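Below you will find the structure I want to go over with you.
Note that this complex is displayed minus one protein chain, with the remaining chains in position.
So, chain A:
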Amino acid sequence: MPQQLAIIVLVDVSNALASSTLEGNTYLFDNMKLHGSVNQGTGELVTAINGSYWRDGSQASEQVLNWLPYSLGSIPPTVPRGYEVERARQTDEDALAELQELAAKSTVPSADAEAELNRIRRNVGTRVKTTRRTRGRMSGQKIVDVMGQVVTEDATAAASYPAPVITDIYGEAVDSKIMYPAEYGSPDMVTDGWYWSATVDTSRPGTYSYMMRIQLHKLVQTNGELRWDPVNLTCASALKITSEPRRNAFTKAGVGQLPIPATRPGRDA
């Protein structure tokens, strides 16, 4: 199979965080049902990889795998990458406008003004604290829910989780040199620019397991500050490799003459 194969790793992030396991919270799909992959849409996917060899025994095809992690209950990965920043900036602008209005209409401090200030403070949202460990794309950002509204400290349950990140692929299939995984950069924003890919040696049929290390992020509140804490979990899957000889499709044997009729088209026929 010369075509590439995609394995979608869909994670129910909030349940996985709540139960601290990916077991029962991960759904795997691939596009090889036609070739015998089983248990699509469950955590027990066995990806079928049909290899082939030439008549002299040499390997005829290698399979390329791509893993794409997705999150259940997050901002869809297809919205522009600057979406959260954009939404956060909008709330800042709204707050500024409201403050200006407030300043213009009340010259003397009053209880009304204080209530108004509190309301503005609530609407403006909270920024995630940046720590040494959590520096990066999500730090210093406001927390946004799946609808793109900023979330305040007292309503963080609605927060949209950052997409799961595969940080490693290892285990039997890698140890026995059946597949060679590596992380690649890509301009594709759907996968956030990075994805794991592997080439599979299809010359040794068998079933091989492998593990994925997946990083999720948990929103924690300490001393009134919010932060995304990384949580590393693992998830197992398997590859089932078969291998068959390639064959000449015209003759079903060796290379022969093309099956072109001896009659000239359009004249003698």
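Definition applied: a residue touches a chain if its C-beta (ideal position, glycine included) is under 8 Å from a C-beta of that chain, and two chains touch if they have at least 3 such contacts; residues count from 1.
The criterion applied here is as follows: contacts and distances are computed from a predicted model.
When the listed names "ABC transporter permease", "FAD/NAD(P)-binding oxidoreductase", "Inclusion body protein" or "3-phenylpropionate dioxygenase" are checked against UniProt, the chain not shown comes out as "Inclusion body protein".
For the chain missing from the display, the contacting residue among A:A6, A:V38 or A:M211 is A:A6, taking the whole complex into account.
Residue A:N31 is the one among A:N15, A:N31, A:Q59 or A:S203 that touches the chain not shown. Although one chain is not drawn, the whole complex shows that of A:N50, A:Q141, A:S160 or A:S237 it is A:N50 that touches it. Although one chain is not drawn, its touching partners on chain A can still be listed: residues 1-6, 31, 34-36, 50, 52, 61, 66, 244-251, 255-266, 269.
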